[in-house]
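A single protein chain has been omitted; all remaining protein chains appear in their positions.
Now for subunit A:
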Amino acid sequence: MNFKLLGALGLAVVLAACSDKSNTGASTGAGATAQETGAAPGSEADLVANVGDRVFFDLNRNTLSSDAQMTLDKQAAWLARYPQVSVQIAGNCDDRGTEEYNIALGQRRANAARDYLVAKGVAPSRITTISYGKDRPTADGDDEQAWAQNRNAITSVR
């Protein structure tokens, strides 16, 4: 119980941090030109700096939060602007599950993000998915904040 509460708090902190970051992006964002950040339009760097390349999940879940949906909405708009770009979505997990279960869970998360983008009009042929389970953590540490960052689906330009 305590653990769950801590988890929820930790997640809230991270999501808040992420929201701040993406809001900063968004304020320059909706009409932002890539040149403002020095990233080539339609590039990986552009995606990371001006759109947001990743969404986060709760423990053992693949539900897209409203924050995650906002990020994916921006990704869909960005992909509409650069129709020549194809992406890979990689699903990842924290290390609080078994290796094999997490491979499937990471794939489930990647698929959730892909399905959302497809529903927003991105052609399925432009999106590939992969799962790294718990073997490619974004954050090195083992605490609630790191785990929350590692439960993600990361979009990258192929």
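Convention: a contact is a pair of C-beta atoms (placed from the backbone, for glycine too) under 8 Å apart; a residue touches a chain by one contact, two chains touch by 3 or more; residues count from 1.
Following the convention adopted for this analysis, contacts and distances are computed from a predicted model.
The chain absent from the displayed complex carries the UniProt protein name "Tol-Pal system protein TolB", chosen from "Tol-Pal system protein TolB", "Chemotaxis protein CheW", "Methyltransferase cognate corrinoid proteins" or "Probable chemoreceptor glutamine deamidase CheD". By the touch criterion stated above, the residues of subunit A touching the omitted chain are 3, 60, 62, 95-101, 103-105, 107-108, 111-112, 130-133, 135-142, 146.
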